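The complex is shown incomplete by one protein chain, all other protein chains being positioned as in the whole.
Moving on, here comes subunit A:
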Amino acid sequence: MIMSVLIYVELDNGSIKKTSLEAVAYGAKTAEKTGGQAVVLALGKADAGELEKAGLYGATKVLHASDAKLEHENSLAYADALVQAAQQEGSQIIILSKSGLGDAMAARAAAKLKAGVVSGVTALPETDGGFKVTRAIFTGKAFATTEIKSDIKVLVVRKNAIEVDENGLGGGSAAVEAFAPALRDSDFTASVVSVEKADSELSLTEAEIIVSGGRGMKGPEHWQPLLDLAKALGAATGCSKPVSDLDWRPHHEHIGQTGIKVAPNLYIACGISGAIQHLAGVNGSKCIVVINKDPEAPFFKAADYGIVGDVFEILPKLTEAAKSLK
């Protein structure tokens, strides 16, 4: 039987998000194992040229639904569209990238398709003798290997589940096809009162570099040196829980067990002690740098590079060095 793999991609200003391009590569590699093609679904406003890029990551076709009703993110309608695309394409495997939207769509689609859903997948599936995936559990403190028994399988993959750079898998350009899912009124019962979005900011879940501050930064008025380093490195900024609780920084910057889980290439922690709940949000990072005046700070145990010292002396030095990189 021909099985296609369907990958949902999230859009940001008309182009496919980086984590979603990774998901496309993940889907294409999975399709190589299971047979069939990798088909992409994009919902909302997009540039055709940007969508074709999915081909570079191994997709053969992109379904694009551009109905104006889908322009505003709506996990209910999006999940319905995903199910309809899966049915049209005979997809047995559905892949999304890990995010609030990815989980919400995966869940609703799985219930509709009576499919097993596994979220937080960290590596390509094993397909010899059952379909098995590994995912992060206990907020990255452990991993579980799970067999998916249902005919249709829904996977939500974490950032860095597959290694790809901007050359993708070296594929060609994908054919973009218009897709017109039937939209149900019941998915549009909510009205959007307001949306507040920091447009210019780099999103934490997408960022390759994050500079993050804790209570050791002493107060919101002292954040400039941290922002300067972030700017010099092209990094997003994050913080510990007390910092957002105290309103020193906005809530969406809160990283950790009860905040955002991040997996950048580089995480620079400034004046953060490294409580286990904070570490739980950053343990997917490739490289961790810790700057803390206390040599006993627990964060050093989880770090790759450490500097014992005052953040306010060290940050400007790093910023200078980072500027001279380019």
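Criterion: contacts are C-beta pairs under 8 Å (C-beta built on N, C-alpha and C of every residue); 3 or more make two chains touch, one makes a residue touch a chain; residues count from 1.
We adopt the following convention: contacts and distances are computed from a predicted model.
Colleague: Given the options "Pyrroloquinoline quinone biosynthesis peptide chaperone PqqD", "Electron transfer flavoprotein subunit beta", "Xanthine dehydrogenase family protein subunit M" or "ABC transporter ATP-binding protein", which would UniProt use as the protein name of the unshown chain?
Modeller: "Electron transfer flavoprotein subunit beta"
Colleague: For the chain that's not shown, point to the residue among A:K18, A:K53 or A:R108 touching it.
Modeller: A:R108
Colleague: With the missing chain put back, one of A:S75, A:Q92 or A:S240 would touch it. Which one?
Modeller: A:S75
Colleague: Out of A:I7, A:V117 or A:V282, which touches the unshown chain?
Modeller: A:V117
Colleague: Taking the full complex into account, find the residue in A:N13, A:Q87, A:T127 or A:T145 that is in contact with the omitted chain.
Modeller: A:T145
Colleague: Spell out, residue by residue, where the missing chain touches subunit A.
Modeller: 73, 75-76, 79, 99-101, 103-108, 110-112, 114-120, 132, 136-150, 156, 186-187, 189-199, 201, 203-205, 208-209, 233, 251-252, 257-258, 261, 265-266, 276-277, 280, 283, 286-287, 289-290, 300-310, 313-314, 317-318, 320-322, 325
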